[in-house]
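As you look at this complex, bear in mind that one protein chain is not there, while each of the others sits in place.
Think of it as A and B in the order they're written, each chain with its own count starting at 1.
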Amino acid sequence: MWEYTDKVKDHFMHPRNVGELKDANAVGETGSLNCGDALKLFLKVDENERIVDASFMTFGCASAVASSSALTEIVKGMTLDEAAKVTNGDIADYLGGLPKEKMHCSVMGKSALQKAIADYRGIQIMEKPGEMVCECFEVTDLEIIDAVKANG
Amino acid sequence: MNVIYTDNNATTRVADEVIEEMLPFFGGFYGNPSSMHTFGDRVGKKIRQARQKVADLIHADPDEIIFTSCGTESDNSAVFSALNAYPDKKRIITSNVEHPAILNLFKYLRDKKGYDVVLVPVDKKGDLDLDLLYDSLSDDTAIVSLMWANNETGVIFPIPEIAEKVTEKGILFHTDAVQAAGKIPIDVRAAHVDMLSLSGHKIHAPKGIGVLYVKKGMKFFPYLIGGHQEKGRRGGTENTVSIIGLGKACELAAQQLPIMNTQVKELRDYLQSQLLEKIPSVSVNGDLENRLPNTLSIGFDAVEGESILLMLDKEGICASSGSACTSGSLDPSHVLMAMEVPFKSAHGTIRFSLSHYNTKEEMDHIVKTMVSAIETLRAMSPFWKDGKLV
Partner (left out) sequence: MNVIYTDNNATTRVADEVIEEMLPFFGGFYGNPSSMHTFGDRVGKKIRQARQKVADLIHADPDEIIFTSCGTESDNSAVFSALNAYPDKKRIITSNVEHPAILNLFKYLRDKKGYDVVLVPVDKKGDLDLDLLYDSLSDDTAIVSLMWANNETGVIFPIPEIAEKVTEKGILFHTDAVQAAGKIPIDVRAAHVDMLSLSGHKIHAPKGIGVLYVKKGMKFFPYLIGGHQEKGRRGGTENTVSIIGLGKACELAAQQLPIMNTQVKELRDYLQSQLLEKIPSVSVNGDLENRLPNTLSIGFDAVEGESILLMLDKEGICASSGSACTSGSLDPSHVLMAMEVPFKSAHGTIRFSLSHYNTKEEMDHIVKTMVSAIETLRAMSPFWKDGKLV
């Protein structure tokens, strides 16, 4: 069984900001039903590009649920530029750490966030370097290596 | 909190009667049965009795029972012995829903030792493609190994029928009966099997003790090479205490077989019908007519298994989301994939496996907990909207 921190368990049992945000103006979606994990992130961004509200829908394990919940808490109040710098490591740190095998669950959060930002700004996400290891989350091996390095 | 344990295909509680039987042999009669003193020999006698009881459960002779350290060792030993008996035969046959103790071994033999491995597929109900199996039998087949019952779905393969066809051709037949033992009747004689694996911890004996039945007259090559224990068929000082415990557990299993197929089965059926009735978009995996009496593999659309398990865990309910042998990945199990269970419900599959220790009150508590867990999880699932899958 995974060693989840109390913070992870709390965010799993009592996820913050669950559901569809009715007046969202930025939406990012990653993963799929086939792959076993999926995240839909809703952001409400004001005219100063500040995130005034955020919510999520997640299909996945406890880390995926907790990471999504944490992500919405982290980005609320940030500008899009600030939010763009949020890493999966920040999400894990916010939760007091994730099991090594579960780091990819937080990568999914980062990926959905970037897509939401791109959705708002109407830009295409550039092709990423590296070899695609998980088509569903669009996670590359380099990202996983980064994530593993960044999280010891 | 009280624990509601419905993970008996993963492992079982050691029965009180078994513990009682074992206790005197830890600190009291701890002698080595191979020793030349009465003290050691007293243990030797108990082991002979235990061997008889194990043999009785599967209608074998005591001489045909080799004690091993687990089901995995029994499986590995059986295959290794067959390959040594027929060094020139290069085909080995199994199914694609076996336990990793067989499946990973066969893959290793294919990838590292160049064996021609046939993985016979199952259909959507988890039943074996018998035609394909029989067609794949060839002169250079060293062994066919097929599980008697599947650990994840409980689906039962028609072993007596298969074994007869396979052994008729002079091909060795091994069956992994780790999940079948204690749940359905097993008769090695009637079933024509050459080798059969059991594991103690699935039938209320301790973990770390297993059995390999080897038919009399069959040439056997030991897997653990060492001393002369087990008539030279398995080196290593005998695990006396666990052997004695396993003897008792087999005696109890034989007695409780009728309970398993009435009381336990009824509880399982009750749990199944309640879950189907109270939760929408639910499907049961595996051949319902051909299933272990204690096992329920059931998939809930649009939610993910680990999340369900954690919510059950909060209520003290132990279950499993597939095989207990997880690698840490959340991929649907190889068994569900082989059965082509759709992703939408494969990811949300839970296995409840019962024992005679379970009660109706426990089933009711599971149903209540499941109803609320699935509701909560579907409320946050991007694939669930307005009461159905999107």
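Criterion: contacts are C-beta pairs under 8 Å (C-beta built on N, C-alpha and C of every residue); 3 or more make two chains touch, one makes a residue touch a chain.
Bear in mind the structure is a predicted one, so any value in this text is a computation, not a measurement.
Remark: the omitted chain is touched by one listed residue; of B:240, B:272 or B:294 this is B:240. Checked against the full complex, the candidates B:282, B:312 or B:363 give a single residue touching the omitted chain, namely B:312. Per the touch definition above, the residue from B:81, B:153 or B:229 contacting the chain not shown is B:229. Touching the omitted chain from chain B are residues 3, 5, 7, 10-16, 18-19, 23, 26-27, 30-32, 34-40, 68-73, 75-76, 99-101, 104-105, 108, 199, 201, 206-209, 224-229, 232, 235-242, 306, 309-310, 312-313, 316-321, 323-328.
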